[in-house]
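With one protein chain withheld, the remaining protein chains of the complex are depicted in position.
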Amino acid sequence: MVVVMKPRTSVEIIEKLSKKLESLGCSVHKTQGHDYCILGLVGDTSRIDPSQIEANDYVDRLLRVQHPFKLAGRTFHPENTVIDVLGHKIGDGNLTVMAGPCAVESEEQLLTIAHAVKEQGAHILRGGAFKPRTSPYSFQGLEEEGLKLLKKAREITGMPVVTEVICLETFDIVEAYADIVQIGARNMQNFALLKKAGKSKTPVLLKRGMSATMEEWLMAAEYIMSEGNPNVILCERGIRTFEKYTRNTLDLSAVPMVKELSHLPIIVDPSHATGKWSMVEPLSKAAVAVGVDGLIIEVHHQPELAVSDGAQSLKPEKFAHLMDSVKKIAQINSI
Amino acid sequence: MVVVMKPRTSVEIIEKLSKKLESLGCSVHKTQGHDYCILGLVGDTSRIDPSQIEANDYVDRLLRVQHPFKLAGRTFHPENTVIDVLGHKIGDGNLTVMAGPCAVESEEQLLTIAHAVKEQGAHILRGGAFKPRTSPYSFQGLEEEGLKLLKKAREITGMPVVTEVICLETFDIVEAYADIVQIGARNMQNFALLKKAGKSKTPVLLKRGMSATMEEWLMAAEYIMSEGNPNVILCERGIRTFEKYTRNTLDLSAVPMVKELSHLPIIVDPSHATGKWSMVEPLSKAAVAVGVDGLIIEVHHQPELAVSDGAQSLKPEKFAHLMDSVKKIAQINSI
Amino acid sequence: MVVVMKPRTSVEIIEKLSKKLESLGCSVHKTQGHDYCILGLVGDTSRIDPSQIEANDYVDRLLRVQHPFKLAGRTFHPENTVIDVLGHKIGDGNLTVMAGPCAVESEEQLLTIAHAVKEQGAHILRGGAFKPRTSPYSFQGLEEEGLKLLKKAREITGMPVVTEVICLETFDIVEAYADIVQIGARNMQNFALLKKAGKSKTPVLLKRGMSATMEEWLMAAEYIMSEGNPNVILCERGIRTFEKYTRNTLDLSAVPMVKELSHLPIIVDPSHATGKWSMVEPLSKAAVAVGVDGLIIEVHHQPELAVSDGAQSLKPEKFAHLMDSVKKIAQINSI
Partner (left out) sequence: MVVVMKPRTSVEIIEKLSKKLESLGCSVHKTQGHDYCILGLVGDTSRIDPSQIEANDYVDRLLRVQHPFKLAGRTFHPENTVIDVLGHKIGDGNLTVMAGPCAVESEEQLLTIAHAVKEQGAHILRGGAFKPRTSPYSFQGLEEEGLKLLKKAREITGMPVVTEVICLETFDIVEAYADIVQIGARNMQNFALLKKAGKSKTPVLLKRGMSATMEEWLMAAEYIMSEGNPNVILCERGIRTFEKYTRNTLDLSAVPMVKELSHLPIIVDPSHATGKWSMVEPLSKAAVAVGVDGLIIEVHHQPELAVSDGAQSLKPEKFAHLMDSVKKIAQINSI
């Protein structure tokens, strides 16, 4: 940590602050410039609250040197994490494809789509039973009935299931049915839910919040991991920007960023990022080329009848084309 | 609702879509231009899911005409809502000041600050007992112990209390102690929590999400109201932008926007918006001038020792100066 | 300047870099932590290019301590700058109101509006002769004919004139007619134009770019000042964010920020910031309350016939109401 003092701060004040910082457990190295004095802190800075230091009138700025994420960070865990989901490995460059409808609507709908995506090589079945919707008047999901249908689809197809959990109260029931529990963008900083997920061992798919920085996202993973669950899969799903032609702006730079900073697997959701089915295949190809560990894709056999997010769902034949394209790029990457 | 068809869509397809839309309960008026055909929908469009319509290949765009918020909107509720909190009226131009520490730390700390802000004319005491923190390693609040201290401060000072609720599980206990429950920016789209708050009658302070549009924010209010709780107070607390000199960017345009679209009271939080105590007074003055119904301000007698957000807390003497300034502006506004 | 080395960088490399930095004219203070080594640079760092240092594999990050703006900054110029425009003083808390039509359309239009705003107490007449328009098919302004009309309006009303310059080629002619030349948001980093304006002595109204940080904006002022023109007036006119209910998001925090960092006067343009006439008065009041040095307001007697930006123009009677409101707030501020 580096503390920059305001110009013309007196020597006494600098001494007093240094003593206080040392009393909190670190040593202080002073660099005196012409206008500015800089204090470099070494050792255990964990007991120092940056906001307390900045509350002092004579402190200009405080610059943090170390990343605040310990468990999610690569510094103390250099090798890539691989997560096992019913025998399927996620992470370390292995391309995992999760696919299925936005929302579970009926047994027929779910099984039709599950068979279709399995046939094209998808590894994991997605489907929402509890749906977070912007409007209280929109369809909110089949709830436990939807979870039962997902279980049935897993029994029939053998595909593990990922589904979203939207609150503490239903966490246990969702976890009872799911092989991966998803925490959505809107809940990325629902810290109570993160802690709850951390007490489980079920893998967690943690979507990036709509306006979450890289650091906030990794700190959300840290919440889960610090409670004891190391099985976190990150998912980039588009960030909010001024550009409204797409629903969100897919930030593919996040993939190499995460690879630099963290050992956790990262997948991409081009369906929610763009909101437009016509853009899902090109951005899936880009995601695989940039080095992602997986994709999560919305597929519906009748998008114009889908109860949620039809506009971004691929028909099975278009999903087949996508799978064909991304496999070729994945092959090159693995050479 | 207006549906714009892609150029060169055949007459048959337009007829087919029109029939489908009519079967969902509305009438369709067709405007045929040279390149585009536009369908204007009239009547009850509530059964039409925009995303299903956009999922059709031949649909270019869909433009919504009516606002989706019914209860929170001004159209069917033109007069301003006024909320009564233990006899204090919030809304309709009456300036309410909420003030207190970011986090409740101890009885002495809380009472010292409570007395100080009361003396300067604050109406409601703020203080966090459950703290949503970006890092799992930061102080998470005194929890129920903090709530008990808030109750004590209310008994001694007579000030009603506003405090944050961060999860479903602790909603009932927070509500038992609070006169206003706050739902923070990170939980603005925690729909399960919104529904829970909607089943209560306790007034809810609903902060705007960091990247929430006006419409999403009002739809979050709609979640609470549609469950039966009409007592929602909106709070603008800064949005996330590219500018990092302040912690967030305070969007004061939100005040006249909310006044145009909604009948709910709106207050402003300049402390969290800026993250810098030196900017709290000028922006409080601006908020009052723009026509806000209230302010929520962080005050701490020893900000350099505060366990949370010291950098943005005002000392009591600075708070006194702020109160003096904003009262003068409020007087002008009320003439 | 502080250089943070990557963890586990060898002592030799650190020595080598330190020597190089010293050879560029500064002294280097090393702070060695457990994982990180930090180099604090003291003295003249002006010959160090941050990007060259960051290009080294073993450098993690580089943190700048001093602000890069020297002439625009407050550090070496603590007292507020006051700019004289034909005897009218701009800056240091004196409220200047600039008002007039978006575009000069005709003699009758301009004089009607000029008389109306003068009568209400406006100090300076605005009006565009060269208009930067998003579409090449929109009205581009009356050009020199418009400048002549502005000159005439000045002769008749006695009001100094501010008008926009959009390119190098027409700078001299605009300057010949204008008392203040405006450089618009889209040209804020048109460095050739900034240098040209710097070679003049005519005051420059420098609008903030749509996505310009505080630092970039002050560096644009620095371009003008470093060429010899100290007469720069900053103008906040809304930044681009995800929120589209208003045309831009007015960043009123910019006012206290600029006051902290710079000695230059700053005014606010609520007309372009919001794009909606109904929001101009409340945000003007807020701007004055936050401590701005002036306002620039679009006024048109027939906004529904205006050739440019009618939707954000105030009718003269609404402008009169605005003037009345802001004067009262200005009075309080000056007590």
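All chains are identified by letter, namely A, B and C, in their written order; residue positions are counted from 1 within each chain.
Just so it is clear, contacts are C-beta pairs under 8 Å (C-beta built on N, C-alpha and C of every residue); 3 or more make two chains touch, one makes a residue touch a chain.
Keep in mind that this is a model prediction, so the values were computed, not measured.
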Chain not shown: contacting residue from B:Q32, B:S106 or B:Q331: B:Q32
Residue among C:S27, C:N94 or C:S226 that touches the chain left out of view: C:S226
From C:G40, C:G127, C:P160 or C:P303, residue that would touch the chain that is not displayed: C:P303
Residue numbers in chain C that touch the chain omitted from display: 46, 49-56, 68, 132-138, 166-170, 186-187, 189-193, 195, 210-211, 216, 219, 222-223, 226-227, 240, 277, 303-313
Those residues of chain A which, in the complete complex, touch the missing chain: 211, 213-215, 239, 241-246, 249-253, 255-257, 260, 273-274, 278-279, 282-283, 285-291, 325, 328-329, 332
For chain B, the residues touching the chain missing from this view: 2, 4, 7, 29, 31-36, 38, 40, 42-43, 61, 63, 65-66, 75, 211, 240-242, 244
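Everything that follows uses one rule, which is that only the chains that are shown with their structure count from here on.
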Whole-Å separation of chain centres (CA-atom averages), chain A against chain B: 26
Between chain A and chain C, centroid-to-centroid distance (C-alpha), Å: 38
Chain centre separation in whole Å, for chain C relative to chain B (CA means): 31
Sites on chain B at which at least two other chains make contact: 211
